[in-house]
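And then chain A:
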Amino acid sequence: MVAVQFYLLLSAAIFCIGLFGILTRRNVLFFLMSVELMLNAANINLVAFSFQYGNLTGQVFSLFITALAAAEVAVGIGIMLVLYRNFGDVDVTKATTLRW
Partner candidate 1 sequence: MILELLIGLCLLGSVVLFVTPNRYAGRLAAGWSLLPLALSLLMYAGFSGQGNALLGGQLAYETTVQWVSLGPYTLNWHVGLDGISMPLIALSTVLTTAAILSAWTPIEERENQFYGLVLFLEAGLIGVFAVLDFFVWFVFWEAVLVPMYFLVAIWGGPRRKYAAIKFFVYTNVASLVMFIGFFTLVFGLGDSIASLDMPAIAQALRAGELGSLAGVGPGTLKTLAFAAMFAGFAVKVPIVPVHTWLPDAHVEAPTPVSVLLAGVLLKMGTYALLRFNFTMLPDVAQQYAAIIALFAVVSVIYGALLALAQQDLKRIVAYSSVSSMGYVILGLVAYTVYGVGGATFQMLSHGLISGLLFACVGVIYNTTHTRMVDDMSGMADRMPVTTSMFVAGSFAYMGLPLTSGFLGEYFVFLGTFHADFPGAAWFTAIAMFGIVIVAGYLLYAMQRTLFGPFSVKTAHADGGAMRTDGGEGSGSEAEHDIDRAAAHDIVPLAMLLALVIVLGVAPEISFGMIRDAVGPLVTAGGAG
Partner candidate 2 sequence: MAATSTAFAFEVAPAIAILPLASFVIALFAGKYLPKGGALAGIAATGGSLLLSLWIALTVAGGATYNEEIYSLVTTPNSFDLHFGLLLDPLSALMLVIVSLVSFLVHLFSLGYMNDEGERGLPRYYAGLGLFSFSMLAFVFADNLFMSFVFFELVGLCSWLLIGHWYREEAPPSAAKKAFLVTRFGDYFFLVGVVAIFATFGTTLFAGPESFPTLAEEALAGAGGGEAGGGAGELSTFGFGPGTWFTVLGFLVLGGVIGKSAQFPLHTWLPDAMEGPTPVSALIHAATMVAAGVYLVARMYGFYALSPTALAVIAFVGGFTALFAASMAVVKRDIKQVLAYSTISQYGYMMLGLGAGGYVAAVFHLMTHAFFKALLFLGAGAVIIAMHHRQDMWEMGGLKEKLPVTYYAFLAGSLALAGIFPFAGFWSKDEILYEALIHGLNDPLLLGGYLMGLTAIVFTGFYTFRMVLLTFHGEPRTHTARNPHSLGWSVKVPLVVLGVLATVIGLINMTPVAEATGLHIEYLHTWLEHGIPGLTVEHYDEVLETVAGYSAASLSPLLPAVLSLALALAGAGLAWALYSGPDPDHHTERLGDIRTLLMNNYYQDEYQVWIAETFGTGVARLSDRFDQSIVDGAVNGISEVSLLSGDRIRRIQTGIVSNYATLLTLGLVVLLLSVGLAGGWFL
């Protein structure tokens, strides 16, 4: 059996790739995709620990997260549309009015 830390390593890698995307890209679409990656990294963790402890809760949670991710994407794309209408672009660095 694969030791749990390798699952964790995988999850960390996926998470950091997602994070890298968020940190370096400016397009909202990429943001959404990156967030999706990060959520799934979390799912991997949950399933891995579910397996580690022989308890189903983690797996059920990963299902819920998948559902939430769907909701998030729905709202996220909605926001993206509004962003586009307001700023004429989907570049997140353009929308800087939400500050001090």
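Basically, contacts are C-beta pairs under 8 Å (C-beta built on N, C-alpha and C of every residue); 3 or more make two chains touch, one makes a residue touch a chain; residues count from 1.
A word on the picks: all candidates are chains of the complex that A comes from, given by their letters.
This one's a predicted model, so the numbers in the text were calculated from it and none came from an experiment.
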| item | value |
| --- | --- |
| Touching candidate for chain A, same complex, options 1 or 2 | 2 |
| Sites on chain A touched by candidate 2 in the complex | 19, 22-24, 26, 31, 92-93, 95-100 |
